[in-house]
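Everything on this sheet refers to the single structure shown next.
All protein chains but one are shown at their positions in the complex.
Coming up: subunit A.
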Amino acid sequence: MGDTRLYLSLIPQALVASMLNPEEFGYYYATGKQAHTHGEAIFFEVDPDWRSEDFPFHVMTEKCVPGPGGEPKESVYLGIYRVLSRVPVRALGNLYLVTSDGLSLELQRQPHSEAGRDELHLYQEFCPITPMVASRLNPRQFCQFITDTSQPIHVPRIVFSELRLDGLAQDPVQGDAHDLPYHNLQHLRDCLQQIKATHKDTKLVTKQSTEGVMYRMVKGGFYVGDQHDFAYYPYPSLDLLETSHRSWWRSAQAGGSFWR
């Protein structure tokens, strides 16, 4: 089984076994076997030795085998419902961001520094739900807050990224928001202002984000966590994206969801 890998897909949620390496899997997952479809994907590589009673790993053993011509098996689905909550953060490896034409950007886990200014934040959640939320909490605090089972609104585990707020991070009313791409900026200002003016920690901005992943606006990186664990996947700087990851970055810019 050395050639079989495990991937935790976030769009949509699924645990998938595959004989493809992450880049090949990303291409396959985004464009399909015949390249007749396309769509963004985000997935974690999962420790191939990790096992759990929650998933039928015997299916992987049985079905994830090369085809008659020796071709690798692209995908064997092991679960498609409440998957994230059943895979612990410690089992998660690198994170892959896949553009709609199948190019992957690999993000590696790194320690998270809490240093930061006292400012407002905007989070885009990817899994298990997909709202945009404004908050006064920093990413780690936000993760703790949203996975706190004592709160009426919580999820067992969450994957999210922080988005740029530019001038609104400091001043929701007067701050410059001219070049922010979010819908209904006045509503965003209202949400941020409410947080600033009251003791509310978070405020729902958009119930369901329809913009896809706004790679251009990602600030800091991607986060996955729960009450016990917290992992940070830093996102490359714009300069690095322009230079070292140019092909991916150009694809990511071209493939916004509104195109579809």
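We adopt the following convention: a residue touches a chain if its C-beta (ideal position, glycine included) is under 8 Å from a C-beta of that chain, and two chains touch if they have at least 3 such contacts; residues count from 1.
The criterion applied here is as follows: contacts and distances are computed from a predicted model.
For the chain that does not appear here, its UniProt entry gives the protein name "Putative K(+)-stimulated pyrophosphate-energized sodium pump", which is one of "Peptide/nickel transport system permease protein", "Sarcosine oxidase subunit gamma", "Putative K(+)-stimulated pyrophosphate-energized sodium pump" or "ABC transporter subunit, substrate-binding component".
In the complete complex, the residue from A:I153, A:A197 or A:A254 that touches the missing chain is A:A254.
Shown as candidates are A:Q174, A:Q227 or A:T243; the residue that touches the absent chain is A:T243. Within the complete assembly, A:H183 is the residue of A:K63, A:R90, A:H183 or A:H228 that touches the hidden chain. Think of the hidden chain as still there; on subunit A it touches residues 27, 31, 33-36, 38, 99-102, 178-183, 211-212, 214, 216, 242-243, 246-247, 250-251, 253-259.
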